[in-house]
Each structure stands twice: as C-alpha cells, then as structure tokens.
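Here the complex is missing a single protein chain, while all its other protein chains stay put.
To keep things simple, chains are lettered A and B as they appear, and every chain counts its residues starting from 1.
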Amino acid sequence: MNSTTDRQAAAAIPGSQAGGWRAVAPLAVILAYLAATAYVAQSDLGLQNLVLVAAVFGILAISLDLVAGMLGLYSLGQGGFFGIGAYATTILANDYGWNVYGLLVLVLVAAGLVGVAVGAMSLRVSGLYFAITTFIFTLVLTVLATDMVNVTGGLQGLLGPAFPDFPSGLRWLGSPLVWCTMAGLLLCLVLVWNIRHSPFYPILLSIRDAEPFAEAAGARTAAIKVGVFGVSAAMAGGAGWLFSFLGVVSPSQFDWSVSLNVLVMVLIGGINTTIGPVIGAMFVSMFPNVVNINPWLQEIVYGALSILAITLLPDGVVGVVKRLLAPLIGGAAPVTGIVTIEEPSATAIVPAPAIPSTGSEIVVECRGIEFGYGLGPKVLRNVDLAVQRGHIHGLIGPNGSGKSTLANVISGRLTPHAGQVLVKGTRVDGMPASSRSKLGLRRTFQAAQLVKELTPTQNVMVGLFDRVPRIVGRAAFWPMLASGRRDMAAMHRRSAETLALVGAGEWTSRQVGDVPHGIEQLTQLASVCVAGPDVIVLDEPATGLSAKEVRHLATILANLKSQGVTMIIIEHQTRFLFPLCDRVTVLNAGEVILTGSADEVRADPVVRQVYLGE
Amino acid sequence: MLQFLLSGIAIGSIYGLIGMALAISFYVTRIINFAQGQLMMVTVMITAELVSSGYPVWLAAAAGLAASCIIGVLSYLIAVRPILLSNRFSFGWLVSTLGFAVIVENAAAYVWGPTSQAFPPILNNISVPIGNAVLTGQQLLAIATAAILAAGFEIVRRYTLFGKLGMATAADPEMASAIGANTTVVAIVAFAVSAAFAGIAGLLIGPTTFANPYLGDTFGTYGFIAMMIGGGTERPIAAMFGGLVLGVCAEGANGLINSQASDWFPFIVLVVILIVSPKGLFSASNPLFRPRRPAAASR
Partner (left out) sequence: MNEQSSPVLEISSLSAGYGRFDVVRDIGLSVGKGEAVALLGPNGAGKTTVLRAIMGLVKQRRGLVRIGATNVSDLPTHRIARGLAAIAPEGRRLFLDQSVEDNLLLGALHLRRDQARVERLLTSVYDLFPVLRNYRHRLSSFLSGGEQQMVAIGRMLMSDPEIMLLDEPSVALSPVAVDIVVKAMLELRKRGASLLLVEQRIDVATRVCDRLYVMTHGEIVEEMTPDTVRAGGMSILSKYLG
C-alpha cells in the first residue's frame, strides 16, 4: 500500500498530500456500488426491473455523452445501435440458439463497425446536420424492424431470450441479470472515468472546441472522431444486448424518440460529466414509476419538468451541484483586469529543438502560392517566401492582405490552389495539418484556440499529443496503468514548467475561460513550446496584450530564438516586431511587395504609404 | 399510374405544408420545432370539438387555426427563446421543444381521450374524375391550398419588405437588429405563420384521418422528412417540393410494391437523396448549416 501511495501521490494532480485518500476513495465507492447491487439482486422483481431499466438507459446515456459531451457530436443514432444489439441478440439466441455471451462479443463488434461506418458517412457534416443524419439512420432501422415481420415480429416484437442462471454455487448472489447489468454499467463508468483522467481527454475536448488547435498539435481529428463514435456505438449495442433480456423487444423501443430521450437524459443530468448521464437516465426512466398518476397527466408533468430543467439548469443536475460545491472545494475568485507578469529570469530555458541549427538552411519555403476562398477573388497571388533556420521572419501588411491565410496555408489548414510549401525540404502542401507537427512545425492562432473549460496546464498538454506514445490506445485504462500514471505526471510537470517559463505559472489550475486574454495567449505559446518545435508560426501573438505583456512576450521569443527555433510572426505592432526580426515580408492585397531587413522595410516608401501611413 | 401520381401529390401537399411549417420556424431561429406536428393536431382537435358542439365548420376551423397559432407562439416564448438567449449554440431546444410536444399531445389525450373522433368531411364526399383517375374534392382542395400557400409565402418572402426583413433576420440577426428590426417580433410572427401552415395541413387531412391526439407524431415525422428531402432548411419552399416527392414515392410504393411499402420506401428515398446531396434535393447547397458565429469582434 505504501509503495503505491508514493506513485499515486506523484500522479495526483495539484494538492498531492491527499494521495492516500485518493487511493481509498474509489475502492470505497466501488464497494458501496457492489453492496447496492447485491441488495437489488436479492430484492423483489419490481425494484429489480426499475433498476435494470435505469441501468440499461444509463449505459445508453453514457455512450451518447462520450460523443456528445467530449466531442460535440450530438448523435441521434444511439437508438439505432441499441436496436441492433437487442434484435441481433434476440433473433440469434432464440432462432439459432447462439450462446448469449458469444453474442455479446458479436454485438459489440457489429454495432461498433456499423458505428464507424455511420460516423464516417455523417462526419462530412457537423453540428445539427450530424444529428439529423444519425437521426435518419435510426429512423430507417426502426422502419426495417417494423416491416420485416418474418424476422422481427413487426410491431408486436419478439420475446427476448432468458438470461442464463448462475452456476449452483453462486445462486446465493440473487439475480444474475442484475449483477451482469450493474457490472456493465460499472465498466462503462470506469471507462469514461479513465478517459476523463487521461491525457486523451484534453485532446477530445480540443477537437470539440478548437479543432484547428488539436490538428496543429498532430491529432488526426477525423480518425479520432470516427473511432470514438465506434466505441460509443458498441456501448449502445451492448446496452441493447442487456435490454433483450428484460422482456419484449419491439420497434417502439428503439425509434427516434428513444434517441431523443437519451439526449434528454444526458442534458438533464449534465453533459460531459461522468455521473450526470446516469442521473438523467434514472430520472427519465424511473419517473413514470415514481410519479403514479393518470398516465397523460404524468407525461404532461414530465414534459414540463424537462422544459424547466433545460431552461433553469442549462448545465444539468451535475453542473448545478458542481457550481454549488465549487466555493466549498476552494479556488479563489478570479482576478479581473490586467495581470502583472514577473519578467522571466535570464536563465529561462525553453525546451530545445531536436536538431541543432546548421548554417543558413531554408526551413520553410513557399513557392508561387495562389489561394482564394470559394469562387471569390484570389486572396494570395504568387506568394514566395523563404525562411532561414534560426531566423525570426516577420509578416506584416494591412488587414485583409492575406497574412493569416498564408499562415493557414503554411500550417496546413488550407490547401493552396497552386504553388508549393516546403518544410525542411519536404513538400507538405496536400498533407493534412496534423502530419506537419511531426516535422516540428507548430502554430498559434490569432483568436486563441483553447478549451475554455480546462486549465491552462491541460491545454498545454494537448501540445504533447504526438510526443507521448499511444495516448489513444491507453486512454481507456490510463489511471490503472503504471506507465499511464507515470506519463501523466511527467506531462503534467512538463506542461506546468513550460507555463512557468512563459510567465503564466500562477494560472495553471484555473479554467482558461477565467484567465485574462494575455494569459490565453501565453498558454497558446506554451502549448506550442512544450513540444520543442523547430518552427513556430505565430499569428498576431501580441494582439490585445498590454505594453508590459508585449515586452514580456518579446523576451520569450528572443529566448526561443537563442534556442535555435525558427519563427514566422504575423503582427501589426511593428514596434514590437521589428527589433525581433531578421527578415520582414510585407504583403498587400495578396501579393508580396517587399522582403528585407526591418530597416529596409521601414524605409521603403511604398510600405510607408500602404501600411505604416505617410 | 395517374392515380398514384395524383393521390401522391395530394398527400404530398400535406406533408409539404408541414415541412414548410418546420422550415419557416427553422429559417428564422435555426432550431427545429419538434412540437410542429402537435400544432397541426391542435387545429384538428379544436375544429372537431367545435363542429360536434354545433358550430359551423368555417368558424370552427378559424378557431382551430387561431388556437394553433397561439400555441405556436407560446412554444417559441416558452421552449425556444429562453434557450437561445442563454446559449445560441446549445442543443437545449431539442429537449424543450420535445417537452412542449409531449405536453400538448398528452393534454389533448387527457381532454379528448386517446381515441379518434369524428371530423367534418368538408369536401371529402365529392369525387372528381380526372382522366382515368379519381380524386376527392378534399384532395383537390389540398393541392390547390398547398400551391397557393407555397407560392404566396415565396412571394411575400421575396417581394415584400417584411419578407425581406425575414430573410435578413435569418441571414444575420445581429445586423438585422442594427437596421432597426425587432428580431423577437420577427420570430413570433414566423412561429405564428408556421403554426398556421401546420394547422391548415390539419384541416386538409382531418376528414381522412379523423381527429386523434397522436396525429402529430406521424405527420410531424413526415413533415420533417419532406423538409430534409427538399432541403427546406435553406429555402422553406423547397420543403413543399420535398413533400410532393415524398407523397408520390409513398403512394407509388404502396400501389406498385405492396401495401406496406409506403412505410419504408420513403426512407430509402431519403437516404439515397441525403447520400447524393446532403443538403436536400432543392437546396442551393451553401453550408448555412453550421451554426453561424457572429463575426469575431476586434477588441
């Protein structure tokens, strides 16, 4: 116990002297859970049924929250996957006598694969359209279930298979179905809890809220979305497998209104929380049994309650509880206004790049870039740019001259219509943004792309995505793996250190939504520096910073330069930019009008006229 | 063949009207009002109730329409506006409009009981032969009404100042308020109009389905499919075209495949259409769908 406590303490986030408590608490919770399960398994059928239905819907709600809460994909296909699980189990067990445990494996795999297929098709669209395509998927399955009367029994449905009994030695445990269902729910809870406590979680949220940020950190966002959607579908299929043992399986139990109800459960309980979906599921599924009045009145009350819940508690039950508890747990009121940042000590070391600088090699090169949005006019016309290793290369020009567009072309957010982009001699135009991170190219964004509900430290950890092996593979078990705890602690330390290096060390544990603009910018910078990049593209890093913050930023950038990092900086504040730059390129109306030293640019009459002002 | 086409167009007009109703409220608020089918049901139930208590049909119908307009506006004020005010991009409206639908539907079931009641036949007893096909007067009325309403809506939208204001509000609510539009009033009018469209659809189909509190479910779903097939999320009138396609497909499948086929064939059509053209058949295919963020303010 003692030896693990140490490691726990190392892994535990901020206040780590509570390590012992942290080790015991989950154990206590799980024991209590098992005790409750034992109680229900022994009790009368009425209670059993109530709990079973709530637990099955709990799993379904967790499966939805996995994609809706963490990835922002509001799937209305959960009912469909649920139905696939239930029908496949019922039909194959009843008519073909397949083993139900074997069927569980089959159902998980099949629903997962269907989920991957549906996800890959629906991800062409996002937001509401994603909801609608998955909704139609459910609709089609319901119709099939209703009309293929020979196989599915039509509207009447089918009687589900019986759940196998415990072997005689274990009969004293009570109902095997209760044990199995509760174990399933527990597994799902542990799975999402693990993911929430792995470094994969900040990455998922950054895909949800700030996809360009996740891509720039090297995450293949589309593949991750499809994969997680597959896991969620498998979970819903598993819920269907459990549901088939509860009695009749019929189309009305899987139709689109069920999908919507699952979303209602998630939203009422609290989206993107571990326990919220289960609370919502309990409320929705138990409501008819607890409030025993005229069925229509009961529905009316249910409708009214769901409207009230969503308008009065937009964050759900768990959100409200969290808000109530927040002052008790601690955390000072956020400081408003401009913060003062201590100037970094001269010895500040930002992680060095892997490859030392070698002479005047060209690191980033653009050749004849042409780009326009849609059918509109060209935003970039025949742009050439060559950035030497170790240089800071400034990019200036009036608003709308195409600077940010060029940054997006270099970093891979946009694909040029013509021309080439080379990073360290490798042609990268056509490569997705995520693969450029492996070449050591990172970027920041004009409007900081960060996850507001995470801390700066967690946001910076996103930057380490492709520097730590197998984050995705280990996410489901992360806190249980020794390697996971070790890596998490290391990532945490590294991120906190980097934040401290850029001068945002005091803000590590507050949510990004609560930090001042300047700290957001520094967090962005830290998330880039933490990976030790070779080349950084900075899009207006000084925008909105106070004079003091700007001076501070200049020191940090000069430091990075002394480490051999190459930088391309887009900036309006030439007073900040020019002293830093080795070369400056001026863009106007999509064309390069001049590249030269800061002094040459300052002296150029055309530049003075179009940009600096006469 | 002609029979399928004509009865398809007749039922399609009804689907189209409900689809347009969904599309009109979506147009202005970017939310789908899941209580739309229930608004149609309200008109049907109130009209049936008043006719059976001896009022003339036209008065009962007017009262039914007024009731659904009022409830439509209430659905905006209770279930939509509070959500949009707190967070324009949340999916909370899904829960609240669905909750509103549940309330309306079950209130109707509570008041009138779950069984069907008589509905005045209006023109249902008249048969009109067209070529070798026969339509009822009611079916012809449905086609004519749908055509007039769809065309009328499009004319108002395109050629009147109020219609243009509606377009402006749909495209950029903040800028619309900056030219002096009270966007709340625009939304209320849109919800009233959309409830009227749904209510009229109810009056047209009532003689065939009779008055049943659960009408809203079926027709709400078909209206939604009509909107999606047509691409009514961009232009409300496209939902009418979608409804016609849906109606003809359903009737055709019924007659040519088997009597159950209208249950699933439209969905196949829908899936094929959405795979080919994700924004619907008659859409201009501009990506209006992503929640539009107001242009980032330079601070």
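FYI, a residue touches a chain if its C-beta (ideal position, glycine included) is under 8 Å from a C-beta of that chain, and two chains touch if they have at least 3 such contacts.
Not measured: the values here are computed from a predicted model.
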Worksheet, complete the sentence: Contacting the left-out chain: of B:Met175, B:Leu256 or B:Val272, that is B:Met175
Item to complete: Give the residue, chosen from A:Ser122, A:Ser306 or A:Thr543, that touches the chain omitted from the document.
Response: A:Thr543
Worksheet item: So that we can see where the missing chain sits, which residues of chain A does it touch?
Response: 334, 336-338, 377, 398-401, 513-514, 516-517, 540, 543-547, 572-577, 589, 609-610, 612-614
Worksheet entry | Where the unshown chain meets chain B, residue by residue | 161, 164-165, 167-168, 171-172, 174-175, 177-183, 295, 297-299
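In this text, only the chains that are shown with their structure count from here on.
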Worksheet item: Between chain A and chain B, what is the separation of their C-alpha centroids in Å?
Response: 37
Worksheet item: Quick one: in the complex, what on chain A touches chain B?
Response: 74, 121, 124-129, 131-133, 136, 139-140, 143-144, 146-147, 256, 260, 263-264, 267-268, 294, 296-297, 299-300, 302-307, 309-311, 314, 447, 517, 544
Discussion item. For the complex, give me every residue of chain B touching chain A.
Written reply: 30, 32, 34, 78-79, 82-83, 86-87, 90-92, 94-96, 98-103, 105-107, 109-110, 221, 228, 260, 263-264, 267-268, 270-271, 274-275, 278-279, 289-291, 296, 299
